[in-house]
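What follows is a set of notes on a single structure, which appears directly below.
The other protein chains are all here in position, but one chain of the complex has been omitted.
Which chain is which? They are A and B, in the order written, and residues in each are numbered from 1.
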Amino acid sequence: MTDAFTNRASDRPSALVRWAQVLRDLVRRPSGAIGVFLVGVHVIVAIISPWIVPYEFTTMDSSIILAAPDAAHWLGTDALGRDVLTRVLLGGREALWVCFLAIPLTMIWGGLMGVYLGLRGGWVDEVAMRLVDAFLALPGILPLMVFVFVFGAGNEVLIPTLAFFFGIPVIRVARGATHDVVARDYVLAARARGHSRASIMRRELLPNTLDVMMVEGAMRLSWMLLTFSSLSFLGFGVTPPTPDWGQMISEARVYMSLAPWGVLGPMIALSSLIIGVNLTADALAKTLGIDRTRKAVV
Amino acid sequence: MSKAIIDIRDLSVGFTARAGHTQEVLKSVSVSVKAGETIGIVGESGSGKSTLALASMGYMKPGLRKLKGDVLFEGQEVFEQSLRQLEGMRGGKLGLIPQSSGQALTPTMRIGKQVTEALKLHCSLSAAECASRAEELLNQVRLPDVPAIMKRFPHELSGGQQQRVAIAMALAGEPDALVLDEPTTGLDVTTQKQILELVQDLAKERNMAMMLVSHDLGVIARCCHRVAVMYHGEIVLEGPAKDVLKKPKHEYAKKLIDAVPRIQKVNAKAKKAAPASSEALNLEDVGICYTQPGFWEKTFSNAEPRELTVDGINISLGKGKTIGLVGESGSGKSTILRAIAGLLPAQKGKIRVGGDTLLKPTIDRRRPEELRRVQMIFQNPDDSLNPRHTVAEILAQPLQLYFGKTGQAARNRAAELLETVRLTPAYLDRLPRQMSGGEKQRVAIARAFAAEPEIVLCDEITSALDVSVQASVLELLADLKNEKQTSYVFVGHDLAVVQQLSDQVMVLRHGRVCEAGPVDQVYATPQSDYTKMLFDAVLEPEKA
Partner (left out) sequence: MINLLLRRLGLGVVTVWLVSVIIFSGMEVLPGDACTVVLERDAQGEVLENCRKNLGLDKSAVQRYLDWAAGAAVGDFGVSADGITKISTEVALRVKNSILLAAGALSVGVPLAIILGIIAGLARDRFPDIFVSTAAIFAMTIPEFVSATILVLILSIWLGWLPAVVLTPADAPMLDFWPEFIPAVIVLIMVMVAHIMRMVRSSVIEVMASEYVQMATLKGVPYWQIVFRHALPNALLPAINVVALTVAWLLGGVVVVEVVFNYPGIGRMMIDAISDRDLPIIQALVMLIAATYVLVNLVADLASMLLNPRLRTLKMRAK
């Protein structure tokens, strides 16, 4: 009875092993490799940029307003004579910081809520879903603008607000994924044995909805970055003079006919980040065998 | 000797498993069928029989390709024909009756339109002639009220009716040959019998050649002149049906044929009922409603009393005994199991376990000790084992829940449990996808016995398994029953399987008891007409 197999440690590494395998398969896909590379570059730049930027991001020089790119200012200067390259290198830090913190919160609150409602059913589910429907009917970006307008654009406002509103559609997705799992016999078997709801959620539902949630999280991250930069573009984001791509594009657009380089830098930086996240999400979905395009966009 | 209509010679089919490595699905298969003749291709899942059937029509699933050999239809190599020629042949001179017509009929097209389409493609008829010919064909496959059926959509028909429509479509092009790919799988036995009779009559009438693919030796024996047994992509034995089925000259074929459960001839009075043991399970006039009212119905609809799906169920089951519940789909046999398990509330009646304990209607009102005494095993182990958990974790769940065993203690007990279901402790760290269907079902059985139950509910637990695996699982169940004095409620649709394990049997139809009694008595002298019909529809290899 005490052979090699019976004595193996029962806290298994199998979930970790599996995700390591998923990651390997992910980067073997061309889209996954490009996506992970783009995101990686952006994360690294965001971390080290304060030490590598050529100028202070607040340094203004009225003698070189809207100057074309040259050896001293590789991407030219903006309307206040600030170095564009410096501001492009620093301009993703806020977006990445806010979204990377808000996404886990989004997935935890939306995911747990959705899984719970999917298992619970009954009137609690019915009432909660009506509220979810009502929140989904609100015009997307408006509640965020109102919150920022009233409470300011600090991270302590943005992170919970983004997490709350992005979590609402996640509830729906998690609930749907849970309904698929709840119909399986292994959940029925656990119910028949008399496991508690919490135990069924933890042991049967969460592990089996995790794949859908990971893909959903990656996809929501790309949308959140998009929303963050849109808010910033509309003037509801980062407070100046902190550089941010959306805001930079908004400012530089005015002088576009004179100095098109002012918009190109932040546009390429922002687009490459969001495309990178999206390619990663797509490749992750394919690796895990989840067709994310079939889900209607909510 | 007439010429072969379908002639497959030395055919190999495979796919590229990874760069530079080809995996063969069919290995040098040769088989042929003449006009008026039916050949049966039999094999277990993964034997390549369906691939062979589709290849005879010049079709392969995406990814597969022909490696060598010829497929001749009426002397023409099908894989060399142009697309136009293939379209003319398929559904014309060579018809297909697919596995599950429910999925094979286009959901957005009316039945009439689908049959007419086949006619338009393969006969030069005017629109009006097509319509009347379609009606004629649907009449020929003995569908009732044809004009109404033609206006319906596929999902509005029963499984048997859908299969008849598929047959009518296959006949549209006046075929010389038919390929039947598991034509009755998933149908009830009585429907299966009718469909096979129909196909046979039509084949005789039109002198068609037929290639019938099935996993069911009974079906093959019923219809075929010749039989080919497939195993791992090869035909291991081929010959006249009588020779192959009665005196198989191949090791695997013999094993396969021997494994088919058969109804044993019994004398009603031969065995005296065993001395009455103490009662393990008692159902008293139980009635169950399958559809539970949802939130909206409960709140807003005027609570009209729903009709009970199942009613009037009385069961008295002794310790260490088995009762078999038999019936066709929709007879309510699984519903009864779920009510005993507490997954569905019983609207009326009483369920007692161990003689005295009255079970509360649903699980959330039962005590853990009551729950422990009744355990359930499900039909499909792919669905009943959590794909993310290892065997050790799966078995640890009831151990922790009922006995508080965790860690090494649970693991040791799990290893013991594996041995009782004849698996080695090496399986402890496997995930379900790393095991075969039979092994998975053994783990599911081990999980049920981990609770040391008094009653085990078995819901069609062998019907997702191949016959050879089914036999060993049934043997295991019988051994466990004797060892542990557990009582089984065994739900099945295969009369032979039920007989093998049961002491009592209950025949159900539309949620009502048709007949019940000791198994020997019911099997020897069935009383109700329905039971007689069920027995009559049973197909066995010996009835060739």
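Operating definition for what follows: contacts are C-beta pairs under 8 Å (C-beta built on N, C-alpha and C of every residue); 3 or more make two chains touch, one makes a residue touch a chain.
These numbers were taken from a predicted model, which means no experiment stands behind them.
*Asks:* Which visible chains touch the chain that is not shown?
*Replies:* Answer for the hidden chain's contacts among shown chains: A, B.
*Asks:* Which candidate, A:56, A:70 or A:133, sits in contact with the chain we can't see?
*Replies:* Among A:56, A:70 or A:133, only A:133 touches the chain that is not shown.
*Asks:* Looking at the whole complex, which of B:35, B:67, B:109 or B:426 touches the chain that is not displayed?
*Replies:* Within the whole complex, the residue contacting the unshown chain is B:109.
*Asks:* Please identify, in ascending order, the residues of chain A that touch the omitted chain?
*Replies:* Its contact residues with the unshown chain are 130-131, 133-143, 145-146, 149-150, 222, 226, 229-230, 233-234, 246, 249-250, 253, 256-257, 260, 263, 267, 270-271, 274-275, 278-279, 282, 291, 293-294, 296-298.
*Asks:* Kindly note down the residues of chain B that lie in touch with the hidden chain.
*Replies:* 54, 57, 59, 62, 83, 86-92, 96, 98-100, 103-109, 117-118, 121-122, 153, 155-156, 166, 169, 173, 296
The rule is simple: only the chains that are shown with their structure count from here on.
*Asks:* What residues of chain A sit close enough to touch chain B in their complex?
*Replies:* It is residues 1-3, 5-8, 10, 12, 14-15, 121-123, 125-126, 184-186, 188-195, 203-204, 207-208 of chain A that touch chain B.
*Asks:* Can you check the complex and tell me which residues of chain B touch chain A?
*Replies:* Of all residues in chain B, those touching chain A are 295-296, 299, 341-343, 363, 366, 368, 371-372, 375-376, 378-380, 383-390, 392-393, 396-398, 401, 407-408, 410-412, 415-416, 424-426, 428-429, 431, 447, 451.
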